[in-house]
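Every protein chain of the complex appears in place save one, which is left out.
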Amino acid sequence: MLKIGVADTTFARVDMARYVIEVLENHLPNAEIIRYTVPGIKDLPIAAKKLIDEYKCDIVITLGWVGASNIDKLSYLAASIGLIMVQLLTNKHVIDVTVHEDEAKDEEELLEIAIDRAKKHALNLIRLITGGREALTPYAGKGLRQGRPDVGPIKE
Amino acid sequence: MLKIGVADTTFARVDMARYVIEVLENHLPNAEIIRYTVPGIKDLPIAAKKLIDEYKCDIVITLGWVGASNIDKLSYLAASIGLIMVQLLTNKHVIDVTVHEDEAKDEEELLEIAIDRAKKHALNLIRLITGGREALTPYAGKGLRQGRPDVGPIKE
Amino acid sequence: MLKIGVADTTFARVDMARYVIEVLENHLPNAEIIRYTVPGIKDLPIAAKKLIDEYKCDIVITLGWVGASNIDKLSYLAASIGLIMVQLLTNKHVIDVTVHEDEAKDEEELLEIAIDRAKKHALNLIRLITGGREALTPYAGKGLRQGRPDVGPIKE
Amino acid sequence: MLKIGVADTTFARVDMARYVIEVLENHLPNAEIIRYTVPGIKDLPIAAKKLIDEYKCDIVITLGWVGASNIDKLSYLAASIGLIMVQLLTNKHVIDVTVHEDEAKDEEELLEIAIDRAKKHALNLIRLITGGREALTPYAGKGLRQGRPDVGPIKE
Partner (left out) sequence: MLKIGVADTTFARVDMARYVIEVLENHLPNAEIIRYTVPGIKDLPIAAKKLIDEYKCDIVITLGWVGASNIDKLSYLAASIGLIMVQLLTNKHVIDVTVHEDEAKDEEELLEIAIDRAKKHALNLIRLITGGREALTPYAGKGLRQGRPDVGPIKE
């Protein structure tokens, strides 16, 4: 049985995991979903690592939320490097969903971004874990975006 | 018996460990608390690693203090990456409390931030180590803050 | 038989893999090309790692696309560090093709850069994997550029 | 017998090792001091690693010097991450003394900073290696500074 880890934070201002789990349950009703909640983005790498090592997840999705300050961006960088390390140490995908507070002009837009990004990346996760390395190839170079409408490919 | 590491620095201007230990002793009277004090934030990763490897701590909390200059921020980034590496190497949580001198308008506010952040993260540590991966899930996406009042979730 | 990994993203706005594969098939008709498509640049390191570890590729080329914002640049940095780690962990080359949206004045120029860079780096890959460590030595210090015309060496 | 590594650079403009060795010899007359000089700050991590692995040092102090430009700061960041990695790989402390050329208004002040920082961190090293994890605890949160007068704790 497929095991899917969902790691999220109490720092986030949107319960993105709810939307991710909804998508996962719709498309993979037999998968086991294992959730891990931590305080903030810098705790996500260890949560992802434990979901893979201790809970035997086949793939993980992390749901991070980042403030607008320069310090927040450095934390984002450290967390991003950590999440890549987790993948290299375990040879599993960790799909990294991150919302930055300075991406949107107001809370309403931020909420839309968070929900859209979480759902679309849940679909990415499903494609990768069920379809493998070429499941996303029909969309390669197509300018897909999560959190925003797709921009599409540049016309050749 | 639970062993909890507390790593702090002589660079900090507030004895945050005192507040952390107070919270830990109130909630986990039977836990053993093992303290490790180092000069500055870049020494925290090795202190955390030793607390786990040599002192057999089940979890660690680090209490860092960062100056306002660009150089300080780079040190913060290096230390943050290091603390994440410690966690990935040991599969243990290291709860990272950091106070930045440019977060507050004066010393009084900085003191309040330091104490509040230390106490709240001590509670996070307790929840994670006693309740496990879903102990914080009721607060996921709730916009919790340490050092400041919670901002709360965005209304959906 | 030579196995060559091609990792690309759905975020990219140009299907660079198409141009890479064209070059590879022309020059190495007997090589097996194994493609891996992921959502974005931060997913490329694990794709490259899996292409080497699981699909036994002898060398990999990654095709990244990076937005213009500061956040995008931090993601680029994390991905770059990750791609270097992959190489150090596997002792294989991962040729890293990256296009930045702020490199060009308009989409037309961006398209030209992407195609030129992808093709030229495909040739670099071929030289390295078939000719070894000195295959590129005749061009050392010659100011070669991918995505732009070569600038040439400084006249001595 | 205690073995202490001292790693320094030819790039530095002050022979900080002289002051470090003076302090070490006064306080630990029986310790063996092993010196390693490299060109610049990015060579310090391997010097520290070799001092621990090949020369069996129990602890190392590195004496770095960093220019004022943005490039220099990136080198500082890379070196800092490297020095933390050394510690995590060896489970030994590496006390990192760094002087930045833009810290002072003139050479005289820079010299004072370098000497003060080197001496004070030599004392930190001595306390850590002879007194262990709580040797510095009486100074935790006390706002100690190296290179400058202590700023002291914030009044509670």
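Order of writing sets the chain letters: A, B, C and D. Residues in each chain are counted from 1.
Definition applied: contacts are C-beta pairs under 8 Å (C-beta built on N, C-alpha and C of every residue); 3 or more make two chains touch, one makes a residue touch a chain.
On a predicted model such as this, the values are computed, not experimentally measured, just so you know.
Participant: Among the chains present in the display, which ones are touched by the chain that isn't there?
Facilitator: C, D
Participant: Of the residues listed, D:I4, D:L28, D:A79 or D:I129, which one is in contact with the missing chain?
Facilitator: Checking each option in D:I4, D:L28, D:A79 or D:I129, the one touching the absent chain turns out to be D:A79.
Participant: Just checking the interface: what residues of subunit C touch the absent partner chain?
Facilitator: 73, 76-77, 80-81, 83-85, 87-88, 91-96, 100, 103, 121, 124, 128, 133-137, 139-146, 151-156
Participant: For subunit D, which residues reach the chain that was dropped from this view?
Facilitator: 8-18, 34-39, 42-43, 45-47, 49-51, 53-55, 70-71, 74-75, 77-79, 81-82, 85-86, 89, 107-108, 110-111, 114
Convention: only the chains that are shown with their structure count from here on.
Participant: Counting one step per pair of touching chains, how few steps separate subunit A from subunit D?
Facilitator: 2
Participant: Since subunit A and subunit B are copies that touch, is their contact same (over half of the numbers shared) or different (under half)?
Facilitator: different
Participant: What is the chain whose Cα centre is as far as it gets from that of subunit B?
Facilitator: Result for max centroid distance from subunit B is chain C.
Participant: Need the CA-centroid distance for the pair subunit B / subunit D, whole Å please.
Facilitator: So the centroids are 25 Å from each other.
Participant: Let me have the rounded angstrom distance from the C-alpha centre of subunit B over to the C-alpha centre of subunit C, please.
Facilitator: 40
Participant: Which residues does subunit B have that touch at least 2 chains other than itself?
Facilitator: In subunit B, the residues touching two or more other chains are 77, 81, 85.
Participant: What's the contact topology between the chains, one of line, ring, star, complete, other?
Facilitator: Contact pattern: an open line, chains touching in sequence.
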